[in-house]
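This report concerns only the one structure given below.
Only one protein chain is missing from this complex, and each of the others stays in its spot.
The letters A and B name the chains in turn, as written, and every chain counts its residues from 1.
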Amino acid sequence: MKQITKLAWRNLWRNKRRTAITLASVLMAVILAVAIRSFQKGVYENMISNAVRFSTGYLQAHAKGYWEDKSINNAFTPDAHFDNVIADDENVSLAVPRLESFALASSGPHTKGVEVIGIDPAKENKMNGLAKKIVEGKYLQMSDDGILVGDGLAKYLELKLGDTLVLLGQGYHGMTAAGKYAIQGIFHYPVEQFNNGIVYLSLTEARKLFGTEGMLTSVSLMLNNSAQLDKTAQRIQSSVDTTMEIMEWQKMNKSLVQEIQGDNSGGIIMLAILYLVVAFGVFGTIHMMTMERKKEFAVMVAIGMRKMKLMAIVFLETVFIACIGIAVGCIIILPVVFYFHNHPISLTGAAAAAYQQFGIEAVLPASLQSSIFIHQGITVLCIALVSVFYPLWYVGRLPLLENLKQ
Amino acid sequence: MKQKNLKKLRLLVTVILLFSFTCARSQNATEIVKKANDLMNGKTSESIASMTIQRPGWSRTVSMKTWSLGNDYYMILITAPAQDKGQVFLKRNNEMWNWMPSISRIIRIPPSMMGQNWMGSDFTNNDLVKANSIVDDYTHKILGSETIEGYDCYKIELTPKPNAAVVWNKIILWIAKKQSFLLQAEYYDEDGKLVNKEILSDVKKFNDRELPATLEMIPVKEKGKKTILHFQQMTFNTPLKESFFSQQNMKSVR
Partner (left out) sequence: MLFRISWRNIWRNKSRTFVIITAIALGLWGGIFSTAFMNGMTEQQIYSSIHTETGHIQINAKGFLLNYDMLQYIPNADSMAVSIERDPAVAAVSPRIQMMAMASTASSSTGVMINAVEIDKQKKVSDLHKSVIKGTYFEDDRSNPIVIGQQLADKLHANIHSRIVMTLQTLENEITYAAFTVVGIYRTHNSDFDRQQVFVRRKDLQSLISFPEHAASLITVLLNKTDDSKEVTARLKKQYPSLEVQDWQQLSPMTQVMSGTIKQFSLIFVGIILIALAFGIINTMLMAVLDRTREIGMLLSIGMSPSKVFRMIMLETILLSLTGAAAGVMVSVFTIMYFNHAGIDLSMLGEGANALGYSTMVYPSLGFEFYLQLAALVIFIAMIAGIFPAVRALKMNPSEAIRGE
C-alpha cells in the first residue's frame, strides 16, 4: 500500500507539465463552480436579509400560539430571565420589541382597519430605518404620545400633520381599546400596504391603549451570522420558558421561501450546465493524459507489474491531483469571494432603480457560506473520480507486449 | 268505472290531507320559531343584564342596559366595569355604531369589523345585528319532541333558504311547547359539525312573561370558552320610539 502511494506521488512529479495541466483543469472547475454558487447564494442572502429587516427579523420570539392567532390576548410579559437570554446570546445583534394589534382608525367621515404597532423607536429604526422614511413631521421618541401614519392612510382619512386620529379596537381580555392621538409624523414606504395600513405608537402608548401593561406581542431578532440561524434558534428556545416560541423567518415568510426555491431551481440548472462544460474539461485532460502514457503503461505491465497495481497507482494519482486541485482552487477563490462579499458588485439600470425604490441595496453580493465550498469540492471530486474510469478501463484492457511495438 | 273513480278520489283526498298536514306542520314550525323570537323581543323591550366571558386563564364580567324596538333597532349601554362604562352600541337595521366617551367619538363599525367578537365575547357584531335571522332566513321543520330541563319541547330543524346570507348550514332549536321560549340551540357548519351550542336556563317571570334568565353560548371546538348572559330585569312593550335610537341619543342615554 505504502509503495503504491509513493509510486503514485512520484509519478505526479515526474512529469510536471502534465500534472500541472490536469491540476489546472480541476482548479478551474472548482473556482468557477464556487464563484457561481457563491454569487447565487449571495443574492438569496441579500433578499432574505432585506425581507426580514422589513418584517419579522431572522427570528421572532413570541408566545406559543401567537403566530396562528395574532390576537392581543396572546401577548406575553417578558421577565428578566428572558431579557437576559436574548441580551447574552452571542449571535443576536439586535432585539426589537413590539406590541401590535388590529384596530379601526377613524377621522370622522372615514374609517379604516389598520395595524397598530407599538415600537421602541430607537431599536425599530436600527432594524429598518423607519426614521429615514419620515417625509413630514418628526419621528417618535419613547416618551412621545403622538402617532406616525403612512401618507396613503393620511390621504384617505383626509388628515394632516397635527390632526387627531382616533383608534378603536379590542384590548386585552376583551376590554375596549380606544384612544385619540395627534399625528406627529407622516412616513412613506415604497411598499403600498405599509403606507396604507400601518400606524406607529411608542410602546408606552400602545400598552396604554390595549391595556397590556409591561407586555409585548413579539421580539424580533436580527443576527450577526445568519448561517447560524438554526443553532441560534435552538439555543434560545431551550433557554427560555416553554410558553415562548422562537420562530424562524422561513415559517413567517412562506412566499419568500417559495420565491427563492423557484429561483434556485433555475440556478441549479445553470450550475448543471456549467458542470457539463468543466467536467468535460477535466475528462478531456485525463483522457489525453492517458493517451500520452500508453507506452509507459505498456512497459509497466510488460515488466511484470500487476494490472491491479497499475490501476491503483493511476487511481491514486488522480485522487491526489483532484484533492490538491480542489484545495488550491478553494484557496485561490476564497479571497475573491471574500472581497465580493464585502464589496458587492453594483447592479445598474432599471433593476437597480426599482430596488432602490424599495429601499434595498441594488447589489450582487457573494456568499461566504462554507457549505458552498464543501459541496462544490465534493462535486468536482466526483467528476474527477468518474473521469478516472477511462484510464482504469484502458489499463485493464491492455494486451501485453503488443503496445511496445508502437 | 265507479270503483276506479272512487279509488282515485280516495287517493286524491289522502294526498290533499297529507299535503295540508305537512304544510300545516311546516307553517307551525315557522310560527313556533317566530313566537319564540317575539317572546324574547316583544314589540319593544328594556333590560338590565350582565355578560360574563369565560376563557381558560381569565374571565370578565360586563354589565349593561339594553333597549330594543322590534328586530331593527336597539341600544346597549355598558354600565360596568369602570374602563368600559359609558360605552354605547347602537344598531339601526344593518348598521352599528359605537360611542366611546373616553375619546368623545361615535364610530361606525365597518363591514370588516362585523365578524369580530362583540366586547370580546362569543357573540359577533353580526350576531347582534341579525337578530331576527332565525325566522326570516331559514325554512323550519319539526323533527320531534324532547324534554329539556323538565320542559316538553319541539325539536325544530332550520335549513337556510337558498339565497340567505347566513353561515350556518343547519340550526336545531328546542322550544318549549307550552311556554314558547327557546331553551337550547345548536349551530352546525357546512360539514355538519357542531360549532356553537346555546343553552338557556333559569326560567323566571319577567314583567308579563316567563323567560329563561340565563343564556350560555359555548363555542364547542374550543375548550374552556364560554359566554354567559344573565338578565336581571326585563320589561316589554314600553313606549319606545324609533327616534330614541339615534346617534345623538347615544351620548345622553343613561
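As a working rule, a contact is a pair of C-beta atoms (placed from the backbone, for glycine too) under 8 Å apart; a residue touches a chain by one contact, two chains touch by 3 or more.
Everything quoted here is computed from the prediction, not taken from an experiment.
Within the whole complex, touches from the chain that is not shown fall on A, B. Of the listed positions A:I4, A:A24, A:A182 or A:A227, the one in contact with the omitted chain in the full complex is A:A24. Annotation: of A:N11, A:T232, A:T285 or A:T318, A:T285 touches the absent chain (contact as defined above).
Considering the full assembly, A:D263 is the residue among A:E136, A:D163, A:E248 or A:D263 that touches the omitted chain. By the touch rule set out above, chain B reaches the unshown chain at residues 93-96, 110-112, 114-115, 126, 130, 160, 162-169, 187-191, 195.
Take chain A: the residues that touch the chain left off the picture are 17-18, 21, 24-25, 28-29, 32, 35-36, 39, 43, 112-113, 152, 155-156, 192, 196, 254-255, 257-266, 268-270, 273-274, 276-278, 280-281, 284-285, 287-289, 291-292, 345, 347-352, 354-355, 357-358, 364.
We adopt the following convention: only the chains that are shown with their structure count from here on.
Chain geometry summary: the mean Cα position of chain A and that of chain B are 55 Å apart. Residues of chain B that touch chain A in their complex: 53, 55, 58, 60, 62, 83-84, 87, 98, 100, 102-103, 105, 107-110, 112-113, 116-117, 119-121.
The touching residues of chain A, counted against chain B in their complex, run 73, 104, 106, 111-113, 166, 168, 170, 173-176, 178-180, 211.
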